[in-house]
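Removed from the display is one protein chain of the complex; every other protein chain stays in position.
As written, the chain order gives the labels A and B, with residue 1 at the start of each chain.
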Amino acid sequence: MESAAIGATAEHEHHGPPEAHASSRIDRQTLGILLFIVSETMLFGAFFASYFFLRVVASTGPWPPEGLEIPKAVAGVNTAILISSSFTVHWALESIRRGNRRGMIMGLAATWLLGFTFLFIQMNEYVHIGFSARDTAFGSIFYGLTGLHGAHVTVGLMLLAFANIRAWRGHYTSEPKKHLGVEVPGIYWHFVDVMWIIVFTTVYIL
Amino acid sequence: MVAALKKPGLGRGAVGTVLAAAFGLGLVVLLRKLSGLPAFQTEQTGYPQVIVPAITAPFGFFIGLGAFDYWFRWAAGRPTYPAELEHKDHGASSWRDYFKFNTDHKVIGIQYICTTFVFFFIGGLMAMIMRAELAQPGTQIVEPGTFNSLFSAHAAIMIFVFVIPIFAGIANYVLPLMIGAPDMAFPRLNALSFWMLPIAGIMFVGSFLCPGGGFDAGWTGYAPLSTGAPLGQSFFNLGVQFAGASSVATALNFLVTIITMRAPGMNFWRMPLLVWANMSTSLLVVAATPFIAGVQFMVLFDRALHTNFFQALNGGDVLSYQHIFWFYSHPAVYIMMLPGFGIISEVITTHARKPIFGYRLMALALIGIVVLSYTVWAHHMFVSGMFSWLRIPMMITTLLIAVPTGIKIFSWLGTLFGSVLHLRSTAMLFALGFIVTFVIGGISGVMLGMVPIDIHVSDTYFVVAHIHFVLFGGSVFTIFAGIYHWFPKMTGRMYDERLGRLHFYLTLVGMLGTFVPMHWIGMEGMPRRVADYSAQFGNWNLAISCFAFLLGAAQLIFLYNMIVSWKWGPLAGDNPWRSKTIEWLVSSPPPVFNFDQIPRVVGGPYEFGVPGARHAIVGPAEAEVGAPTPAVAGAAGARSP
Partner (left out) sequence: MTRATLTRIIAAILVLTAIIAVPMTQIHWDGTQGSSQANKIDTLLNVMIVLSSFVFAIVLVMLGYCIWKYRAKPGDESDGEPIHGNTKLEITWTVIPTVIVLFGAIYSWVVLGKIETKASDALPINVTAQQYEWTFNYPVGSGDKVVSSKVLEVPDGRQLELHLTSLDVIHSFWVPEWRIKRDLVPSGPGGNDVDNTVEVTPDRDGTYNVVCTELCGYGHSTMRALVKVVPEDQFNAWLKKQPRVKAVPGTPTGSATGAPSEETTD
């Protein structure tokens, strides 16, 4: 469905119908992805609400419960990786704005690889973390929040994959509206990063 | 044959469904074998071998249907459709096109309306069975377990696959026309959101086939009852996901359409109130619906993966379910009401031949309701044992919602004042009936909002009465009003007013007779959600059931009227109600691409009685009058999938 929001859009010319009057400066696909991000944020909101109830309201003992360790260090490194990917995607966008296709292709590829590395490290963390979503509510909400975010990274990677392929195939030029296919997934990717920073601080640091 | 299965459509959809389901099943079996588990797991909350295919199958269906064809080409960077194919999925030339993946907002609107009405009748039939069971104390027709599944499915179907989506359907048809847009902002996303609906509905209804029966924890599905319930509950969890995704996507689509595609001259203070209403509703949907998605995921995890979100013994929090659920589901009740308010405004000004009274305040009241409705969720939890300090603030906000709602009611009355009131249209009858029934429902709501009263009547038939006065007397009346009002525009034909009037009066009598006494037995001590009750309520329940059957029978008249008029009704002409908004300035039914050139808006939408005032100027399109295009003449036969 995410790909939907964007797919429906890029290079979408009408032939039969009259071109719709543009009653706002913002273009459809950008507004669409922004609204979509709003509802995504609320989805995280639901899980944060649950986190609040489990930790603040229901839990009596220490948090996390004794014996459960979360690898702050690894996650910290991982955070750095993800944040840097935000810069690479911005680089890609700036490049194509200046008409530098090579820069765009490199940027997109780099972003994708960084994102994938993040996901890989996350999986690795799950394997070695030593507790599962089944033991205690802490485990449930830990996997709940990080897993939800992981799912969003996956979606983001999917969108970036499309952008990569299309970039390779020679789409996108510097004129406005001709590189929305890079811009829109970029916006989503920034959202994924910001969301991770929030998840990281809540779950790992606080 | 093979060729038929190769090209997008229901046939290929069926194949896709089967393949995807098989894939899901294979995946489960494989993974379980790898981890050394028995291939199948039949503990009542588990059944991964059913759940996973139930998740994968719909996607196979979408792919088969052709929903993703365009996006696949796009994603692969291949040239998307050539110019002549660019609109191959747009518009309907025969009734068959209504069973295809179609990107024309008008076709999608019809698809929505027909599908949701099918579900209305299914949900209603369940209500009829419930009323038959409740006609006498003791259990006669269905045993308690089935009864629980019946009212759970009844409510889930009526709310998630009838009321919420049908408003999206009506708006889908008229809203782009009203704002002078050629189509919705994201036509393919629009089509996809429609096709998610039948999936949700089928899951709700199909859950009855599960071992242990359909989901039986009520439409509210409170944990931990739901987390321990039989397999059927999982289909509720999943169905809600599809219905939710559908309405989020549609809301997004509406917002983008309204903000970026209004005709020149149509500033926000010139938008018809139906557009305002759907804009407010979409704001609610986009920001609230994810909460129910989230909480149903948690329930599914607790069931299938044995997580502990709501398992008190392992540190879970039982009440957190209700907080998260109602943070969506209270706004949801306005999601089910605001579009109706929009419809009523259109109908009343048109048939009162008078501008809407206090247009701006009407629009602002909608926004006020949107804002307030995020601050009242805990009024469903006054007796739940939640933090007692939260009750008073929530009570105050809850009662304050009466104010913006009142503004709307009184403004409608103000519109009628000094009007030239035409009662000839059934739409107007339903609009006026709505004012009475909804005010009753609203007032019982205000009483529920007062903690001391709620402590007594919460979870009794008083609440059931409230539900139906606001949902049937409110939402469903507005839906009928809207259907009758735009029927000529959608089909190009006129319905039978005599049957329409009969339908209205029987429905009114039936609904009052059914739902008024529910207040009384509720206050006197009859709890809700019971298959069996104490003998003292016997007589009232018998009366209620009789009226309920009358109510049901009345809906059959509506069904007959719609089907027959769609095929054989007299031609309606472009603007039978002499209305001013843009959708009435084009032919009935409108041309495939709505307009030859985008109309220009030159004034307010409701300038009745103002000499020489015009709302919009529709170019040559004004010329195209008269006979329905093959699109809808053929569509007469359209039965919904």
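Keep this in mind: a residue touches a chain if its C-beta (ideal position, glycine included) is under 8 Å from a C-beta of that chain, and two chains touch if they have at least 3 such contacts.
Everything quoted here is computed from the prediction, not taken from an experiment.
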item: Touching the absent chain when the full complex is considered, from B:Pro144, B:Gly513, B:Gly552 or B:Pro591; value: B:Pro144
item: Of B:Val371, B:Ile443 or B:Leu556, the residue in touch with the unshown chain; value: B:Ile443
item: Contact with the hidden chain (one of B:Leu125, B:Val371 or B:Leu413); value: B:Leu413
item: Chain not shown: contacting residue from B:Leu209, B:Val371 or B:Leu423; value: B:Leu423
item: Option from B:Arg391, B:His466 or B:His503 whose C-beta touches the chain left out; value: B:Arg391
item: Absent-chain interface as seen on chain B, which is shown; value: 137, 144-145, 148, 216-218, 222, 224-225, 228, 311-319, 352-355, 357-361, 383-388, 391-392, 395-396, 399-400, 402-403, 406-407, 409-411, 413-414, 416-423, 432, 435-436, 439-440, 443, 446-447, 450-453, 455-456, 458-460, 520, 523-525, 527-536, 578, 607-610
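Just so it is clear, only the chains that are shown with their structure count from here on.
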item: Averaged-CA centre spacing for the pair chain B and chain A, given as whole angstrom; value: 31
item: Complex contacts: residues of chain A adjacent to chain B; value: 1, 3-5, 7-11, 13-24, 26-28, 31-32, 35-36, 38-40, 42-43, 45-47, 49-50, 53-54, 57-59, 65, 133-141, 143-144, 161-162, 165-166, 168-171
item: For the chain B and chain A complex, residues of the former touching the latter; value: 70-71, 74-78, 80, 83, 86-87, 90, 180-183, 185-189, 192, 245, 248-249, 252, 255-256, 259-264, 266, 286-291, 293-295, 298, 301-302, 305-309, 311-312, 314-317, 319-320, 323-324, 327, 592-598
